[in-house]
Each structure stands twice: as structure tokens, then as C-alpha cells.
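The other protein chains are all here in position, but one chain of the complex has been omitted.
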Amino acid sequence: MNATAPQPPDSVSQQAKPAAAPGFRDVSASQAAPAPNPLAHLPIPFQGVDYAAKGYHVEATVAPDQVVAVAEQLDKEGLALDTITGVDWLAEGQMEVVYDYFHPAKALRVVVRTRIPRGQPEIATIQKVYPGANWHERETHDFFGIRFLGHPNLTPFLLPEDADFHPLRKDYAA
Amino acid sequence: MAAQEDNARVLKDCAPHVQFAKLDELLALGRANSLWPLTFGIACCAIEMMAAGASRFDLARFGAEVFRPSPRQADVMIVAGTVNKKMAAAIKTLYDQMPEPKWVIAMGNCAISGGPFVFPGQYAVVEGVDKLFPVDVFIPGCPPRPEALIEGILKLEEKLTGKRRWPIVKPE
Partner (left out) sequence: MIVEEPSSTTGAPPRETFVINLGPQHPATHGVLRVKMTMDGEYVVRAEPVVGYIHRMQEKMGENRTYAQFLPNTSRIDYLSAMTYTHAFVGAVERAAKLQIPPRVEYIRVITSELNRISSHLVWWGAFLMDLGGFTPMLYAFDDREKILDLLEGITGSRLTYSYYRIGGLYNDVDDAFVQGTREFVKQMRPRLKMYRDLVTDNIIFRKRLIGIGPISKEMCRKYGATGPVIRGSGIPYDVRRVEPYSAYPDFDFVIPTFEEGDSMARYLVHMEEIVQSLRIIEQALDKLPDGPVMAEKVPRVLKLPPGDYCYAVEAARGRFAVRIVSDNKEIPYRVKLRTPCLSNLSLFEEASQGMLLPDALALMGSLDLVIPDIDR
């Protein structure tokens, strides 16, 4: 944490720090052991992540042509689609597509990332596996211009119907 | 002469029961006391508009609780919320569909000037609904309290009739 010139706000009293009551996550404790990976039986390079620090349980970075296979396997595991989004890494010339999944019965948040070249941002759609991806992919296309190959209706979703700009790209100027 | 005195006496006797006024003033009074708003809540201000029409603040006292879903039946369009470029064509159509005489109340900071959603490089928000059509009353706030909406309606009534229904309460 970059604590430049930390000044305690006025309302903090100068008492000793109260002990964490039972039930509270003690976020200051670091986990000595690596986080477990409940999806280790799948042929996807998942890694366990410290949930208290990051907010999800496992993540994997895969190649763009594997996202549909990953979606099919996670569908068999019973996971639900949370959201799909993109991140524009302008400096690296890549766009990252992030797929979030969650399990409806147990605490399992899965993040699948992939990187595609910024000059030709194309990736297959997972809409046949998860119909809910239809809208998320349309929104990602709206914001970043990522083309989802095989999508039945990649028209503007949140932007006006005649929009031809992609506003969340880092080189977008209104 | 006698006929004139007769007339004067008749008018004086009738004065408590018969009033004369200009038709314009009567029409203005009627319109002001029964402004029918168009149900056009777009965003957060719509909830305060609903609260103004609900039990505690009660727009029915001012004759304005009959929100009409159809613009053909509405007098006043209370634009409550942010107007963005995709919506601008639709809201202009609604304004055009309202029959004259019609008024517009811009409720909330977004309808006045784009509100908290204006920043350099913004691509979606119309900065103020008065860029689309003329506005009669601006009600600032984010969201304005239901009392502020009622004050805006009273201001509109004052604009119509020239008189204010309730005096402005001065804080002590």
C-alpha cells in the first residue's frame, strides 16, 4: 500500500486498535500456505487465489481459442456466468477479455482471462454454452470493439443504434 | 340615470355571489390548479417524484396527482432524470406529442445541466434538457426533495396565473 503522508482522519480516536470480533476476516494476516484450487481436476491451468485479498478463488489465463472449451467444462461443473468484460491494455497493444463465473451453491468464484491483439480483436463467442453471454458480449463489443465471432446479433447495446465508436478504449477521445 | 343606478345597485347586491373576470385569467386558474403531469420518470429523480405523489407529500392537494401515461393527455412534462443522446429523439417526440398549452419542468441537476455525469470526454449525456426544448421551471437538487418538486409546481402555477398560491415561508 502506497501510504504517502498518512494522516489519520479527525474522527479516529487515539485508543488502542480494537481486536477483531469473532466472525471478522482479519485482513492483515497473510496466508502462509498457497490458496487451494478446487478445480484442479479440470485440464485448465487454474491457480488458487487468496480470496480475502482479491475477491475470487481461482483464476486462469488461457489462449483465446480455448475460451469455449473452458466455458463448456465450467458449465459441466455447474457454474453460472457472472459477467464478461474487457480491459484495454494500450501500452501492451493487447485487449484482455475477462470471464467471471460463480457457483450457485458454494463459494467458488472463477476468473478466466485471455489476451487478444488490439489490432485484430476477435474471439469466439460462448453464447451457445451460456445464453446469458449474449448481452455481456454485446456490451463488451460496444465498449471496446471486440468482435465475438459467431455472435448472432453484435449490434450496439448500450450505445445508440448508429454508434460507431468504442468509448472505453484508452485512445478514445470524444 | 336611474337605469345606471339600478345597474350599480344590482351589481353591488350580486357581488358576493357573482364574480366577473377575464376569460384568460379563468383559464389560467383552471390550468394551474389541475396540471396533469406526464409519467416520465427516467432515473433517480423519478423516485422522488413518486414520493411527491404518494401519501406523505401528496401532490393531490395541488391537483397534480393524475399522472397520465399518454402525452396526448398531459399538460406538463416533468423531466426527472438524465437525458442521454439515445433518449433525446424519444423525448423530443414526446414533447411534440403533447398538445398546447404545455409546460416543462426540469427536475434535478441532470435535467438542468447534465448533473454529476458531465466530465471532459463524456459521450452519452445531453447537458441539460433545455438543449432540446424550452423549459419553464428548473428544480435543482440531486435528487430534489419532494417539497422542492412541490415548490416547482407552485412556481409554475405562479407563472401561469401571476399569483402565488401559498406565501413563501421565511426561515426564522
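The letters A and B name the chains in turn, as written, and every chain counts its residues from 1.
Quick note on the criterion: a residue touches a chain if its C-beta (ideal position, glycine included) is under 8 Å from a C-beta of that chain, and two chains touch if they have at least 3 such contacts.
These figures come from a predicted structure and were not determined experimentally.
Enquirer: Over the whole complex, note the residues of subunit B touching the chain we left out.
Expert: Given the touch definition above, subunit B has residues 38-44, 46-48, 50-51, 54-56, 67, 69, 71, 81-82, 84, 86-87, 90-91, 94, 116-117, 119-125, 142-143, 145 touching the missing chain.
Enquirer: Go through subunit A and note every residue touching the omitted chain.
Expert: Touching the chain left out of view, subunit A contributes residues 1-9, 11-13, 15, 17-18, 20-24, 26-28, 52-56, 78-83, 85, 87-88, 98, 100, 102, 104-107, 109, 130-132, 134-136, 139, 143, 156-160, 167-168.
Just so we're on the same page, only the chains that are shown with their structure count from here on.
Enquirer: Quick check: how many Å separate the C-alpha centres of subunit A and subunit B?
Expert: Chain centres of subunit A and subunit B, defined by C-alpha means, are spaced 46 Å apart.
Enquirer: Along subunit A, where are the residues that touch subunit B in the complex?
Expert: Contact set of subunit A toward subunit B: 159-161, 165, 167, 172-174.
Enquirer: Residue numbers of subunit B touching subunit A in their complex, please.
Expert: Per the stated touch rule, the residues are 85-86, 120-124.
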